[in-house]
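All remarks here apply to the structure that follows.
Apart from one protein chain that is not included, each protein chain of the complex appears where it belongs.
Labels A, B and C are assigned to the chains in the order they are written; within every chain, residues are numbered from 1.
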Amino acid sequence: MNASVNRNPGDRRQADPRSEPRPEPSDDRPLAERFAGVRAATLALAEPLSEADAQVQSMPDASPAKWHLAHVTWFFETFVLERFEPGFAPFHPAYRVLYNSYYEGVGARHPRPERGLVTRPSLAEVRAWRADVDARIAALLRDPPPDAAALVELGLQHEQQHQELLLTDLLHAFSCNPLAPAYREPDAVSGRRGIGGLGVVRTAGAAGTEGAARPAGAARWLPFEGGVVEIGHALHERAGFAFDNESPRHRVFLRPYALADRPVTQREWLAFVEDGGYRDARWWQSAGLDAARTRGWEAPMHWRRGEAGWSVFTLRGEMPLEPDAPVSHLSWYEADAYARWLGAQCPDEPPPRLPLESEWEHGVALQGPAAITAGRFAEGGALRPLPAPEGEGLLQAFGDVWQWTRSDYAPYPGFRPWAGAVGEYNAKFMSGQYVLRGASCVTPRTHARLTYRNFFPPDARWQFSGLRLARDLD
Amino acid sequence: MNASVNRNPGDRRQADPRSEPRPEPSDDRPLAERFAGVRAATLALAEPLSEADAQVQSMPDASPAKWHLAHVTWFFETFVLERFEPGFAPFHPAYRVLYNSYYEGVGARHPRPERGLVTRPSLAEVRAWRADVDARIAALLRDPPPDAAALVELGLQHEQQHQELLLTDLLHAFSCNPLAPAYREPDAVSGRRGIGGLGVVRTAGAAGTEGAARPAGAARWLPFEGGVVEIGHALHERAGFAFDNESPRHRVFLRPYALADRPVTQREWLAFVEDGGYRDARWWQSAGLDAARTRGWEAPMHWRRGEAGWSVFTLRGEMPLEPDAPVSHLSWYEADAYARWLGAQCPDEPPPRLPLESEWEHGVALQGPAAITAGRFAEGGALRPLPAPEGEGLLQAFGDVWQWTRSDYAPYPGFRPWAGAVGEYNAKFMSGQYVLRGASCVTPRTHARLTYRNFFPPDARWQFSGLRLARDLD
Amino acid sequence: MNASVNRNPGDRRQADPRSEPRPEPSDDRPLAERFAGVRAATLALAEPLSEADAQVQSMPDASPAKWHLAHVTWFFETFVLERFEPGFAPFHPAYRVLYNSYYEGVGARHPRPERGLVTRPSLAEVRAWRADVDARIAALLRDPPPDAAALVELGLQHEQQHQELLLTDLLHAFSCNPLAPAYREPDAVSGRRGIGGLGVVRTAGAAGTEGAARPAGAARWLPFEGGVVEIGHALHERAGFAFDNESPRHRVFLRPYALADRPVTQREWLAFVEDGGYRDARWWQSAGLDAARTRGWEAPMHWRRGEAGWSVFTLRGEMPLEPDAPVSHLSWYEADAYARWLGAQCPDEPPPRLPLESEWEHGVALQGPAAITAGRFAEGGALRPLPAPEGEGLLQAFGDVWQWTRSDYAPYPGFRPWAGAVGEYNAKFMSGQYVLRGASCVTPRTHARLTYRNFFPPDARWQFSGLRLARDLD
Partner (left out) sequence: MNASVNRNPGDRRQADPRSEPRPEPSDDRPLAERFAGVRAATLALAEPLSEADAQVQSMPDASPAKWHLAHVTWFFETFVLERFEPGFAPFHPAYRVLYNSYYEGVGARHPRPERGLVTRPSLAEVRAWRADVDARIAALLRDPPPDAAALVELGLQHEQQHQELLLTDLLHAFSCNPLAPAYREPDAVSGRRGIGGLGVVRTAGAAGTEGAARPAGAARWLPFEGGVVEIGHALHERAGFAFDNESPRHRVFLRPYALADRPVTQREWLAFVEDGGYRDARWWQSAGLDAARTRGWEAPMHWRRGEAGWSVFTLRGEMPLEPDAPVSHLSWYEADAYARWLGAQCPDEPPPRLPLESEWEHGVALQGPAAITAGRFAEGGALRPLPAPEGEGLLQAFGDVWQWTRSDYAPYPGFRPWAGAVGEYNAKFMSGQYVLRGASCVTPRTHARLTYRNFFPPDARWQFSGLRLARDLD
């Protein structure tokens, strides 16, 4: 973690020969300005929610929107104000326990599955707390003590993560309502060619940021030589913010490989569904098959089978499938099974598989900054993945769906967690999870980063999680 | 079920030699007026709640307040309007499934444990539905078709049950909040004498309806001869409303027995707690001991052990124990174990036990109507049980705590459930539950009835459930 | 409990005007002789078992045969020898904990679900323990101290209960084996008439003790006047052994009622199955429907649907249904649902229902001792229920299937459990269970008794539990 980041991005790029995409524009602004912006963005996301919407917790893995609003505030109060504000007194003494998520180093916590039961403080009271903390952090940032700026920077990254979670958790909560409410009003279905089974026709593009939709067709394989390559975030000055788990930068040996130029689409996934892929043991890891059988999976989360075929529940309500858009809301087990099924369809080709995270990062790094700037992200407003734009090279690395890799979430060689309670942020979850790379349609643009390591257990499906295929070249 | 009830209560009393307490005054009013009153009372109960408060479901057995508001409206729409309103169309077609509680005869239902996830319709939309149904029922009641009045009467009784549940469910939900919010502002602790362990002094009485608090001391045993007696509700005309499960009136044989003149108090219960009663296998049914151990019971639900001793969480927030007030929020297992423990303290006396429901009803019937008119009920406003008033005879039969009996909830001899889907109201729960008699401090006064059979499983503790002891006389 | 029972049965019958069936012949023998007989019978039951058969525990409710052999020995060692034998030393000190079933008063116990994991002591070692205890009890019985004889009598009754459980538990364990092993070699299917759906023909009777099989046809209703009647076991001298829960003898008021002259048959049950009875919510208690759905019940336990129709798994292996034999292995929920379904088939008749245990006992008492002497019991050797014999009156009260009643297992008025740890035998299970009356085809004949109260939870199906219908007459 480096609080003096991004003050001179020009310099940085010279000093660091890696042509990595990085969140440039926003980082130029002063920290106080960015703080105000991120905090305001969170409130804006919660704007369409009723107090009831903000209250519910639809499963233990998800949290209420009100809790997200409060917890990110708790982070600033506990890790910044409590330490750096002269004469610190908490806004409400009970909040320290009530809104601690998982930091054992901070002490007691309210049980996670009961977050949805806390109706008081009200949403208005949580907003008042936010305003109070905002003012105090703003005061602090006028002349920040050493280390305080770095922790504010971390708090902003943390809050951006929760912005994404707020939307994915809300999507899950709304999906439990038989009335299928929409977070934002429906828009037109994204452009796509007609496909046999679905009988849909090409319509106008949907959301703002994408270009003309890419013609449907097979993905292209982009080759990479491999060898000893470097991945991970460098800890030296001016390398920009990163979580501790992205470091140290280190060497790995890669065999020659190829990456698909775009994620797997809904059209392609539908073929897997219709071929009985969810019931055929040949494609599945044993634990995945158990999960699929026990929980009755027969399509991605949020797909719904109706009399007129499949539809998908989105933040804009229930919509038809968008065949050329990336499939989303997959568990790792499903993504892994799909690759095996696809390999069996083309037995003479090198079998497709999930990429290693090192393969993903190395391949995307070669694209340069365009990989991020081309992305839609939450700011695009579609709030769902869209078809790949026209173009060459590796498309949709960021801003449509997170992409499962076959790398388990493990420490990089030489990894050291941050000191203190913030060291729990990432380091204690390094077992039983897989890494996802990229960023999704509900990730804030300035939160995306080439070296970013997102992670979830292999049965998690409520995130915007899709897949991009890889294969060996030798 | 008899819709022509109570039109001439004077007559009825002559025709029926049983001197039973019955809800007299309210029943004199026309049905339309009572309908308006009950419906308004429900809204008044929900008045102090935020939309978040009305949304939460703290356990599968409980329901959100908003759900209660909607479900009782569903009852009128489905069982009255759908059948009797010319040109009926539902307010919203999805509500028929969404707010069906358990009526298999009506068709599909939304899963009970997910009631708390339905944030839309909003509380305002549910209120609008209520207003719409109110107007249509009012129109219907101007010239009610045959049977419609009877079903409206049933709907009112049903709504009154849910008024009580709304409060007990809310108490449970608030009890899950570490901030211990209060539904209504705290008031003075009820009058009582000083007791050794607690060191409290007599203070002024609390709530409106009771007289001076009764001096603390041992309960008195009131003797009854027994023999062949009649219990249950008579089905003949003018006997007043009753649920189907209260009929037919029938004979039972009772041995001579005694009932305590008041329920067991918090002071008495504290002695059981302090004697290690919750951990001593001698007092417990095997299933009860399992429940106590598995769930960590060491006091009644809502009792909390603090540094300054025990307190109790109530609808008025956390309060000190009120030693002379009835203990509440007991499971049947605890009530049953207490009796066995108490018997071991006085081995030379006939052992105390839970009464049979027939003993309870027969004993209370001999008190006449005063048994109900003396009660506090929800209208008293204390929202918790209070000490017994001064007086002779059987006190606090109604209006402080429901009283567990040792009778399982079984059909009376000759029982026939109502025809149609409303027959599911009571008849399909006749296994695995015990009968409670009386009424509690959150029961509406006009809902109380001598023959009323409330029922819950033996491990249920979130109701205002206490106990009155009995013993044999031969 | 009265150890001086039955020494002069002639006298007793004079002194006791109730013409109850009681286990006469065996009781004439001296206690030492009966002790030897019961103990030998247990070993004989275990004779066909391999050490592996004797080891398994197929569910927490069941116990291994070896455990049964050991636990009944523990009972004699702990309750008799430890108290009455001079210079008592245990056979093995660890057995006191290892084979304590549920007596909290005796101290620690080995966890019930882990009984099947104890492979040492071996079966031979348990037999050696049995022989040792047999010799010591025999020595004691040469001049039994006061109370010792009574406890030995109790121990024999206890062992007979476990003889039955050994067989039902073994049936369950064998039913989990896809090879469908038989405890005893198959015999001929019992005689019965041809029935449409099954196409079977009348064959010769099966097991030894029954007479000619009774012609198939509707059950007959036997009427009883009711009124104030007495049930239960009298505690006075010479009334014979009974468990504490059968006392005191007391009065109950019964309305006029009728009992079916025989239990419901497999033929009759098949009609319920084929009519979709297991899936129709109208017939079921809510908790029963949940159980049926959750556990996938679609027929009685041990019924198996094959290509050639239904068969039933028995202690003699898999057999065809025996249409005229009583249906067995029903839960209370199923028995209760059947009655409701049957009532709907004949809406003009008084609806059938489960009898009260008082109705059952009163009705059977009027049959006199023949009710028991006509039974087959375990000694008959069929090891499954057989068709009703020819005859008038109330048939098959004992010795084919236990018969569910609609009475919950509650204390009789004035009930006092035995003093000491043996008071846990019956008294701590008086919640959540229903009473079954009669005795089954695996009950020892001398264990049957008019006043016997067997009890199991409403979802238990692994016992030989059937039903006899009742109905109101007024």
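Keep this in mind: a contact is a pair of C-beta atoms (placed from the backbone, for glycine too) under 8 Å apart; a residue touches a chain by one contact, two chains touch by 3 or more.
All values reported here derive from a predicted model rather than from experimental measurement.
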{"item": "Chains on display which the left-out chain touches in the complete complex", "value": "A, C"}
{"item": "Listed residues A:W67, A:W129, A:Y183 or A:W284, member touching the removed chain", "value": "A:W284"}
{"item": "Residue touching the undisplayed chain, where the options are C:L43, C:C176, C:V228 or C:A344", "value": "C:C176"}
{"item": "Chain A, residues in touch with the chain not shown (by the definition above)", "value": "102, 104-105, 228, 250-253, 255, 281-282, 284-289, 332-333, 336, 351, 406-408, 410-411, 413-414, 416, 428-432, 458, 472, 474"}
{"item": "Contact set of chain C toward the excluded chain (per top definition)", "value": "50-56, 58, 66, 94, 97-98, 110, 114, 116-123, 173-174, 176-179, 181"}
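In this section, only the chains that are shown with their structure count from here on.
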{"item": "Geometric centre distance via CA averages, chain C-chain B, whole Å", "value": "39"}
{"item": "Distance between chain centroids, defined by C-alpha means - chain A, chain B (Å)", "value": "49"}
{"item": "Residues of chain A engaged with two or more neighbouring chains", "value": "none"}
